[in-house]
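One protein chain is absent from this view; the other protein chains keep their places.
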Amino acid sequence: MRKLQIAVIGYNNECSDVARKMAYEAGKEIARAGAVLVCGGLGGVMESACKGAKENGGITLGIIPQEEFSYANQFCDLVVCTGIGFARDFIVASSADGIIAVGGGVGTLIEMGVGYMTGKTMVALAGSGGVAELYGGKFLDERNRLKIIVAKDAASAVKIITDKAKT
Amino acid sequence: MRKLQIAVIGYNNECSDVARKMAYEAGKEIARAGAVLVCGGLGGVMESACKGAKENGGITLGIIPQEEFSYANQFCDLVVCTGIGFARDFIVASSADGIIAVGGGVGTLIEMGVGYMTGKTMVALAGSGGVAELYGGKFLDERNRLKIIVAKDAASAVKIITDKAKT
Amino acid sequence: MRKLQIAVIGYNNECSDVARKMAYEAGKEIARAGAVLVCGGLGGVMESACKGAKENGGITLGIIPQEEFSYANQFCDLVVCTGIGFARDFIVASSADGIIAVGGGVGTLIEMGVGYMTGKTMVALAGSGGVAELYGGKFLDERNRLKIIVAKDAASAVKIITDKAKT
Partner (left out) sequence: MRKLQIAVIGYNNECSDVARKMAYEAGKEIARAGAVLVCGGLGGVMESACKGAKENGGITLGIIPQEEFSYANQFCDLVVCTGIGFARDFIVASSADGIIAVGGGVGTLIEMGVGYMTGKTMVALAGSGGVAELYGGKFLDERNRLKIIVAKDAASAVKIITDKAKT
């Protein structure tokens, strides 16, 4: 009954134009796949992904660090005001069936760490920069539990996650 | 753009039939008002409210204590897996524009406390038992900031919240 | 091996002189009993309790909402920077073997709620005002699991908790 929930993670406002564009595409493809877009609800990659999903008929859920709705970007349909600061990174990753990384700094790495710990399908977009490229194709620790898959574009990334969810 | 988010809080599985019925009505009225139902995502009042919303075309968001989706009731459209245990009570209350209490024990009181602290419109359903009746019509501390309004039924409760949101 | 941990909870800076004095006494008695003082690490009741404990050879642990040490009062020996905002109220209560309430507003009530939920010995100081007096002698919900005991002074409060811990 529940729809698939796919998180898009990455840079906040210091986001490059390339990453913004890729995030928009990721949001669009998530919407087209009939999945829900989950994200951290703020600017940059999060906002672009939300915009991409909204302009393509999708549903968007922003999970923000703050206690007040007003911090969420305008493209969030639903907002979860955690009030727990950056520990909300745990919740973003736990609340996803699969995760797409688009660039990103250490906050994104933390979310990837939680995804790794909890066994989520994780995909990094090639060419998006940041930790998506630094850690794409790798395992985050020596236990080699789960490789971060590199995808050439947003459509492939979403397909990897939806295919995995069917099995 | 964002829809109004109304939380229904109350007993988990030890719920009375009366409270269950009232929670169903609350979910239904929230759906009819075009608002999103937010709740703790588990059983009892939460499940009945979700069922009421789903059977009336609404959208339901469950914010659960656990880290895995499988703990959510089957009527949640979107699930936020907090993994932070009962501290998720803070997030349920913070993520609501208004709160409806239907019976409930101390967990519900904690959610009402957070709602009081963060200035949410809070309504307790008359006849629903539990902390909704114990604290309905009262202020939770001596600062008398915000009274928990008693409503005679679910439709009135939702109206109080939607009216307040317009101002 | 671990020492008993006793939490003192109550008003932050809007604290009355009476409550401040009582909190100081509570800290002092906790130190004399050889227990660790746990608190929310900020001002008002928390600061006075820390001062009372420090001036009597005790150990003090402040669990603050913020991410930076600098928010803690100067009488905290150890500081836990939760960064999770007021959801840290859960952690203060969970980290106590027993809880002493000295006045307090809704944040204190939330901590009492968590203490009730997790079965802690809870004592409210008579004459301290706030929620300590509003809820002292009562059960917080209709399950009547655990009564908030009223104590006439700090020494009695600490004794109630240490006696209980021995059983």
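Residue numbering begins at 1 within each chain, and the chains themselves are lettered A, B and C in the order written.
One rule holds for everything that comes next: contacts are C-beta pairs under 8 Å (C-beta built on N, C-alpha and C of every residue); 3 or more make two chains touch, one makes a residue touch a chain.
Just so we're clear, the structure is a prediction, and the values are computed from it rather than from any experiment.
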item: Among the chains presented, those that the missing one touches; value: A, B, C
item: Hidden-chain contact residue, picked from the options C:Leu61, C:Leu125, C:Leu140 or C:Ala154; value: C:Leu61
item: Touching the absent chain when the full complex is considered, from B:Gly34, B:Gly85 or B:Gly137; value: B:Gly85
item: Hidden-chain contact residue, picked from the options A:Leu42, A:Val131 or A:Ala154; value: A:Val131
item: Residue numbers in subunit C that touch the chain omitted from display; value: 1-3, 5, 36, 59, 61, 63, 67, 69, 72, 74-84, 87, 90-91, 94-95, 97, 118
item: Residues belonging to subunit B that touch the chain removed from view; value: 67, 83-87
item: Sites on subunit A contacted by the missing partner chain, in the whole complex; value: 84-87, 90-91, 104-110, 113-114, 116-117, 129-131, 134, 140-143
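As a working rule, only the chains that are shown with their structure count from here on.
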item: Same vs different contact residues, subunit B with subunit C, by half of numbers used; value: same
item: Distance between the centres, which are taken as Cα means, of subunit C and subunit A, whole angstrom; value: 40
item: Distance from subunit C to subunit B - Cα centre to Cα centre, in angstrom; value: 29
item: Residues within subunit B bordering two or more other chains; value: 84, 87, 90-91
